[in-house]
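Of the protein chains in this complex, one is absent; all others appear in place.
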């Protein structure tokens, strides 16, 4: 488990107080202070992540494309979107912390693989 | 849209090549190069996020708590977990980019609110 | 589309007023009376089905196996379970109506296929 995102930053690291690792650390301390860790099993957190992703989708389920694109123009629905984004990210980060997964490294690796899997089409020769 | 996470970093910022903002930028360039932006509507991305969260949950659906806790011990299932984490994070980040949401700020705000909503219980007086 | 489940029953059919076909018919008339059909596209209904399945899962996400098994003992949580079951079934049925899928025939076919795919293990010869 060398890639635990919640490892405390070394003293000479840049602050990055709002980076994903720092938020993972805040979430871990938040759960520990409330003794919620027994509930935060990988399976429960994966279920909670899926539930929250459903709540984000719920905002959009009956909207037309135009309404969906304008969802941040209304303060109330913008708040709801940000709130569900936060919930999804919170459970994803906590899931990763519990299993020792580095989500940023996982995503960087996936993009690397996808760049090989989906090569950019060459433009036509005469263009 | 002052909080777009994909804004290019200023010249004197620390590199942070693996930070969430840099990955958001890579994902935006990846989709643009393949002309996938027309598909990346907020509603489609919210649906894709929900689908990928289901795929992560699928790994755990029949596992006992013991099996779930050991899921990273097997290289194949560990790879599958990292792959689905990457997919969830990729669609969450792309959703945020399209709507101009800063996911780290949304999560920091949510933790702030939850610290007020769920106060830490005081220890007994004689402890 | 020979398998539309909302076809009116023939005059000499058994009543089956509570069968799935009759409920599909009630749901179709309910939506038509409120002019909701433009929203009831296959994609929107699939999204709504997924959202409601998440709401059913939400009831169980933090429960222990014992608490989950006892969920119908509490009238309030029993009502919530029945309500979410109804929502999932309602969107599944409406999805099927819109696309002309017979859900009962689809399930019967799937069980047929699964009986071939997962043969019952033979008992040991000496037992």
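When the chains are written out, they are named A, B and C in that same order, and each has its own residue count from 1.
Methods note: a contact is a pair of C-beta atoms (placed from the backbone, for glycine too) under 8 Å apart; a residue touches a chain by one contact, two chains touch by 3 or more.
Nothing here was measured: the structure is a model prediction, and the numbers come from that model.
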Need a quick check: the contact residues on subunit C for the chain that isn't drawn. 1, 14, 16, 18-20, 23, 26-27, 30, 33-34, 41-43, 46-47, 49-50, 52-54, 56-57, 59-60, 63, 65, 68-69, 71-72, 81-83, 85-90, 92-93, 95-96, 99-101, 103-111, 114-115, 118, 120-121
Considering the whole complex, not just the chains shown, which residues of subunit B touch the missing one? 39, 44, 47-48, 50-51, 53-55, 57-58, 60-62
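One rule holds for everything that comes next: only the chains that are shown with their structure count from here on.
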What's the distance between the Cα centroids of subunit A and subunit C, rounded to whole Å? 31
Centre to centre, by mean C-alpha position, how many angstrom separate subunit A and subunit B? 1
What positions in subunit C touch 2 or more of the other chains? 47, 50-51, 54
